[in-house]
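Report on the following structure.
A single protein chain has been removed from this complex, and every other one stays in its place.
The block that comes next holds subunit A.
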Amino acid sequence: MTERLGEFLASWRPRFALIPCPYADTVPRFQNPLASPILPMDALPDHMRPERSFQGFILALQRFWAEQGCVILQPYDMEMGAGTFHPATTLRALGPKRWNAAYVQPSRRPKDGRYGENPNRMQHYYQFQVIMKPSPPNLQDLYLKSLAAIGIDSSVHDIRFVEDDWESPTLGAWGLGWECWCDGMEVSQFTYFQQVAGVECAPVAGELTYGLERLAMYVQGVDRVYDLNFNGREGADKVTYGDVFLQAEQEYSRHNFEYADTAMLFEQFRMAEDACKKYLAAGWKEGGNQKEHLMALPAYDQCIKASHVFNLLDARGVISVTERQSYIMRVRELAKACGEAWVHTEAGRAV
């Protein structure tokens, strides 16, 4: 997860969660995965098998992690650079409460658009994200079982855990872990969060991020992402990834690089930043013995917004090198303040 400069913000992991706090009795409990049966793939109809369809592939992962006691969330309804931005990861990584969740998150990296011409680079793609807090002792085994569940057999594939630390000093956030390699290809990232928003993670959460298209391409044996079979059907019924997304890639690349309204975006950045600060300031409630915050989630939405707007401006090439750093710092300040607020909410604070 070593960040390249150009992807700095896009790959930046936000720290504060926006997911509404579940009622206490719905908080997922970690269950012994060995006691859970693995999805019997043979029972699936062909078109639903993970090696036949993109959607079957996602469903297999969701099913697997559901079996491990994760809540299966839906994508967050905002544009973001990586699944880590989802409040279910950033914010939920903070605080002592148990949290096990998995979800697909569309990830937007405006600069990575290639007008649909590159076989595996896109400005919009999917990540599958798993977060387990505290990290279970057998998280590596669970990960390997999840690969088996999507058809990657460890007796013929070479699966490796290669050092890859994630660190963002400007965010006061870091974690240690690996890139997971399958036959020389990086297919996932595996991180034990140590610190988020300058706050020590206690307990530590384990985070897994799967690059869905890349893995599905490997499992389906296609070299071009747009050739992925999306629905597992053949002939006239077959829908490819390109049928669904190629036009979008072309249109958004044009938008991101050429036409995105920069005046509007600069204004949106400013508005999001102001709104975030305003909601944070208004959210503090003094009462009882401890400070309490009542609007961490709406404030964090604005932080996500600011981050994405910055990525768009960056893709448009209208931010200079020096300004760039200052924009990054501004987003970081927001994120830190949101984290501070989050640990004073019901879901984020100590019991």
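To be clear about the criterion, contacts are C-beta pairs under 8 Å (C-beta built on N, C-alpha and C of every residue); 3 or more make two chains touch, one makes a residue touch a chain; residues count from 1.
Quick note on the criterion: contacts and distances are computed from a predicted model.
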| item | value |
| --- | --- |
| UniProt protein name of the chain not shown, from "proton-translocating NAD(P)(+) transhydrogenase", "FecR domain-containing protein", "ABC-2 type transport system ATP-binding protein" or "Glycine--tRNA ligase beta subunit" | "Glycine--tRNA ligase beta subunit" |
| Touching residue (missing chain; options A:L44, A:M185 or A:M271) | A:M185 |
| Touching residues on subunit A - with respect to the absent chain | 96, 119-120, 134-137, 140, 154-163, 165, 175-178, 182-185, 192, 194, 201-204, 206, 218, 223, 320-322 |
